[in-house]
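Let me give you the structure first, and then I'll get to my questions.
Removed from the display is one protein chain of the complex; every other protein chain stays in position.
And now, subunit A:
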Amino acid sequence: MKCVLPGANVKLFAKAIHCLAKLGHYVYFEPLDTGLALKTVNSSRSAYVSILFMKPMFQVYNAGSDVDLTVDDDNLPISRCKVALKTLLQVFKSLANIERSVETCDINLDGDECRLVFQLKCKHGITKTHHLTFQECESLQAVFAKDLSPNVLKCDHKVLSDVVINFSSSLEEITMLVSPCKVVLRSYSDDESDEIAQLMKTEVCLNPEEFSEYQIGVDTDVTFCLKDVRAILAFCEVAAMPVNIHFEVGGKPIIFSLEHNGYFRANFVIATIATDKNSQHSNATANFTTNTTFPTTNKRSFVKPSRSKVAPKPLRKVSAQKTNAKPQPTKLPKPKDCDSINSEHDVSPEIPLQGGEQTSATRYEGFNSPSPEQPCFKSVKTVFFAATQTNDLDHTVLVLAPDSDNEDGT
């Protein structure tokens, strides 16, 4: 991979890195035909970001010879890589500096040296070169049905920023209630104990006229992480594009997206808390997978338009996935949707979105989490990662997060 970003776009790139750094630990670089994709997922698997800088944004763009991965046991091409965000952030630390002095940014995947090289050519003949180590990785892809969301809102990012600023900076989660006549954003507290009742509650009421597009198919309320949204809005400020919000009901992810046709596309997929009444019918519409197909016995196979190769690399993580113990609800949306095993939807919505609460050990026995922090948000996590696997261990599947079902297939 080798590409060159002109100065004007480096700021956006840097801001993207800042935003990713607030959410995840690693950024996955995926050079695609259409452009360079930066992706990350947070440790509790409740937020996924994919930012695609398309070819026209680059002065030079060369995705590398092996875009269509023919993955072999021994011969994994080093085209995708992941880099620690803490490290990468050092390269793009000062936005003001970058805006002022950087003329171009060269990004080079150096296979021989095994380094990802960022070279910032600045004014006055200064060149800053950073050699970063990377890890090879599989494609990080959440499959979500953005276009099938019944509820779509579109507005200027300023509207959301102005609303969000009214909420306490320590507030973790926020609930958005929508109906055809108004949108209400309310601070959410997951614990009804006395102490929590002592916290200040805030509510902001918006008129549908504030949105350039307002389509409510399902009157609903969704609760999601406000901290993630703040990070997203900070990015939107630099991107200066209107924000699209796609969502359905509690339990299904909410997707914030920015798009500038042909140049840039960003999708922020945030998990929402599943509420009890939704648990019967909730199915994750988002699934994180690697580039594998699931030759499952499950009726619905999710269709991924992109590459679909099995990566029989030695698994670092749990591979066996279990079928859903519960019967599949009949009320499922189109086949394009990914199925998921969400037997955890009997959890109450009281589970905090983030924070130190460890999930019960039974769920994660034997699971070797790649990240030091255990995913701790039961219902939300499973929205994303309950996979559609069977007991068939022949199909070794590399997933980025465990199935939270029991290992013994119950």
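What we mean here is this: a residue touches a chain if its C-beta (ideal position, glycine included) is under 8 Å from a C-beta of that chain, and two chains touch if they have at least 3 such contacts; residues count from 1.
What we mean here is this: contacts and distances are computed from a predicted model.
Enquirer: What protein name does the UniProt record of the undisplayed chain give, "Cytokine receptor-like factor 1", "Small ribosomal subunit protein mS23", "Checkpoint protein" or "Thioredoxin, mitochondrial"?
Expert: "Checkpoint protein"
Enquirer: If the hidden chain were put back, which of A:60, A:148 or A:199 would touch it?
Expert: A:199
Enquirer: Consider the whole complex, including the chain that is not shown, and state which of A:4, A:84 or A:159 touches that chain.
Expert: A:159
Enquirer: Go through subunit A and note every residue touching the omitted chain.
Expert: The missing chain touches subunit A at positions 159, 162-163, 165-166, 168, 197-210.
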